[in-house]
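The complex appears here minus one protein chain, its other protein chains still in place.
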Amino acid sequence: MVASSIAIEEISKELIQTRDLGVTEEGERLVELQIGPTHPGSGHMRIRVWVDGDIIVRCDPDIGFVFRTIEKLSENRIYMKTIPLVERPSLLDTTPMTIGYINALEKLMGIEPPPRAKYLRTILAELTRIASHLYGIGILAIFLGHSTGFMWGFGDRELFVELANQLSGARITYAYVVPGGVRRDMPQSFPDNVEKALRYMERRLKDWYKIFLNNPVIEDRLREVGVLRKNDAVKLGITGPNLRASGVDFDVRVADPYEAYDELDFMVPVAEEGDAYARTLVRFEEIKQSINIIRDALKKMPSGDIIHPQIARMFNPLMKKIYEETRRVKFPGIFASLKPPKGEATARVEAGRGEALFHIVSDGSPRPYRFRWTTPSYRNVILFKYMIPGHRLADLPAIYGSLDYFPPEADR
Amino acid sequence: MEVEGGDLGKNLGSIIEMAAPEKNRYYKVEIPKLGPALLRNLEALATGAKYLVRPIRITVDYPRQVLEQPPWYRGMFRLLEDVCIGCSLCDIICPSDAIRMVLNPQKKKKPVINWGRCIFCYYCVDICPVEAFDTTTIHDMAYDRYEDMLTNIEEFTKDPRERDPSKGAMRMKIRFDERRGFIYEPVKGR
Amino acid sequence: MASQQPQASQQRLALGKALEELATRLSEHLKGVATKVEADKRSMVINIEVDRSRILEAAKILSSLGFDHVKSLTGVDYPDKGVIELMVHIGSYSRGLRRIMAILRSKLDRKDPRAPTLTQIWPSSEFQEREAWEMFGIVFEGHPDLRRLLLPEEFEGLWPGRKDFEIPTRKAGEAEEPWK
Partner (left out) sequence: MMLPLVMLLKEILGFNDTIYRTVVGLGYMIIYPGLLLVVVIAALMLWAERKIVALVQLRYGPLWVSRRIGGALQGFADLIRFSFQEVIIPRRSDVIPFLLSPGLAILFSMLPIAFIPISPSIHPPLYSDLALLVVIAIISLAPIFIVIMGWASDNKFAFVGSLREALLIVSYEIPLIISIISMAVIYGSLDFYEIVERQYMLPGMILNPFAFIASFIAVLRTTSRFPFEISEAETEIVAGPYTEYSGLMFGLSMGLAYIKLYVYTLILSLVFLGGWLPLQGGEGFLLGFLAPSLVVIIKLSLLSLVAVFLRAIYGRYRLDQAIRLGWIYVLGLSIVSLIWSLALVYGGWVRWR
């Protein structure tokens, strides 16, 4: 698709001049369709497509409808306030994002969380990864008109949202990770509930395959649609399951292990085909692998503190008492004025949709001087421009869904 | 993977690779050879029919039934005015600027909250050095007017349980189950 | 677990050493192009500083060395120094090299920030350059389609990413007027 985009660019120059229902020199009548921002299949974005008959000849993603200026906002607030902020755009896999931000902050501060905290973070991140993938598959399903896949995705996601609720006390926006550790230890019944939920998910995945992935209609819609070749994926800097479905074996959890991933037993699926079907398949496989990670992490879970001793030392007697009795971490007053030393730090994590990069420039004040954050959807949005031309109009939702693109995450 | 000018690239990468070899954790997903379409159609139909006969239900019949949240669920909370020392840490750390310090009649600083802005992150609850917030699990509150969400000290010290909107509803507890996912059970003694 | 802990720190030491070696190798490759090449062991990145006029040259060399995509491209505004720093996080998908990142930095004149486009070398930077342009006003010469990306069409005013675009902040902690 990328190779053919040059020819498309040439057509598009004509188009910009004639705009609407224009007649190009070739005598083709092209219709401009604006998919979004108020369209049942667009999300918070506008996709301008020019169609010739049923074939899309040019596609221009117009993003920014949910642009939250997170980078600018964070420059004006203390470090702790940015934690809930980075959760908001990628509402479906919040924990990997907070982990990335906190990792960069911890690198600046020169502290490292205790092992138990690392495991707890990993477990929550994987729970949200499963939830995020189920959401993505559900959205793909409804884009293809498969309402059962949509409802199943959201229904099964509920289990993992509830598990996260039991761990952190909130359903989606956990703000569970704090510098130096996590905010609360897992409750007694948690491992048992997790095991039951995971077994349920494994049973359900078989039905998922039967009704969704192996369904001939779905197969026809996804096979050889939106093919992304390996070298194109690398060139365009695609990330996450979309990259791995194109045959590139890259996962930050393996390439640059953070938290407890280095010690855990898991594999990362890679597919060669690079079409929408492969991307969906990779997501299903990743759910299976996340199940393995959570099981393994619960098995290997070390005991001990969940907050860095340097922070625990700052507790007043009441806080210490609460921490020891209920394993709930109270914030010492220093959290309201964290001043990491001058310097820069970069961290990256594998969020549900791919690699997220965090860069903090600190000037020694309680606010970051500059905070740069690129999200996986932000890096994948370029695919709309280069992959969609040449497909049929009905393929647009199929490709959109298979990319698991999430507009707020791209806009930040 | 093939890279342009591959040798140099490999050389550079090999320095890292020798120092700390990357674990081989990748496996190739074969796209399964799917059976004949007719068979798969029947399989899909049978799966649907299976759920038609033995349905699983994830949803709860809200608002007739309301979920009982764990005690650490981050719901609405109230100020214990006598405990509060007016240190204004909650105001400083509030990520959405929902808390503001005001003077009470004794000219002491006390926090008040704007429920319209609150995101229930509980940073204020956790940073309070004296535990001056009394927390509940109530979250589904509704207000008629925006002004009602802005509290003064008197309103902020009132217990939100008093006007819990889910009072008459059946309280349900979640039990995880291998086959059905969730099983909702009524909470006894309420 | 106890045995793994020292092993992990040992590995980290070895990695740090490798990173430094890699930095020296890179500085050999970039001799005369980069003004500074240094390793940041904490974040496992290599900072490469180049002059504005040599950005394209450095990018070509880095791309030929295996850094195949841009992870982030943005600016950092330093009004007191009168520069906007172009900061490009580049990475690789090839084995070994993907463990680290390189940050290509170049100081641009704040009054007229111009930089050559990197889209010919790394097509992945196309949308990121559009964002850097609308936020910091960095003009990427030769960019095929330098339009606004995130900001609304009718947005007017300063470059919102720069430090002199101030957003109102509230002073927390002081006693204020009650809402009612």
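Just so it is clear, A, B and C label the chains in written order, and each chain counts residues from 1 on its own.
In this section, contacts are C-beta pairs under 8 Å (C-beta built on N, C-alpha and C of every residue); 3 or more make two chains touch, one makes a residue touch a chain.
Note that the coordinates shown come from a computational prediction; the quantities given were computed from them, not determined experimentally.
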{"item": "Partner chains on view for the chain not depicted", "value": "A, B"}
{"item": "Omitted-chain contact residue, chosen from A:Gly100, A:Gly155, A:Gly247 or A:Pro389", "value": "A:Gly155"}
{"item": "Chain not shown: contacting residue from B:Tyr27, B:Tyr51 or B:Tyr146", "value": "B:Tyr51"}
{"item": "Residue, one of A:Gly41, A:Pro302 or A:Pro366, that touches the chain absent here", "value": "A:Gly41"}
{"item": "Residues in chain A touching the chain absent from view", "value": "31, 33, 39-41, 54, 141-149, 151-152, 155, 211, 215, 217-218, 220-221, 392-398"}
{"item": "Positions on chain B where the hidden chain makes contact", "value": "44-45, 47-48, 51-52, 55-59, 61, 181"}
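Assume only the chains that are shown with their structure count from here on.
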{"item": "Interface with more contacting C-beta pairs, comparing A-C to A-B", "value": "A-B"}
{"item": "Interchain centroid distance [CA atoms averaged], chain B/chain C, Å", "value": "34"}
{"item": "Euclidean distance of C-alpha centroids - chain A vs chain C, Å", "value": "22"}
{"item": "Chain A and chain B: spacing of chain centres that average the CA atoms, whole Å", "value": "17"}
{"item": "Touching two or more other chains - residues of chain B", "value": "1, 22, 92, 94"}
{"item": "Per-residue overlap in chain C, given as positions that touch at least 2 other chains", "value": "68, 93, 98-99"}
{"item": "Residues of chain C that touch chain B when the two form their complex", "value": "11, 14-15, 17-19, 21-22, 25-26, 29, 63-66, 68, 92-100, 170, 172-180"}
{"item": "In the complex, chain A residues that touch chain C", "value": "2, 9, 63-64, 67, 69, 71-73, 76-77, 104, 107, 110, 115, 234-238, 243, 248, 250, 255-256, 262-263, 300, 302, 344-348, 355, 357, 359, 361, 369-370, 372, 374, 378-379, 381-382, 411"}
{"item": "Touch list for chain B against partner chain A, complex", "value": "1-2, 22-23, 25-29, 31-32, 34, 37, 40-41, 43-44, 46-48, 50-51, 58-59, 69-70, 72-74, 87, 89, 92-96, 119-123, 126-131, 174, 176-182"}
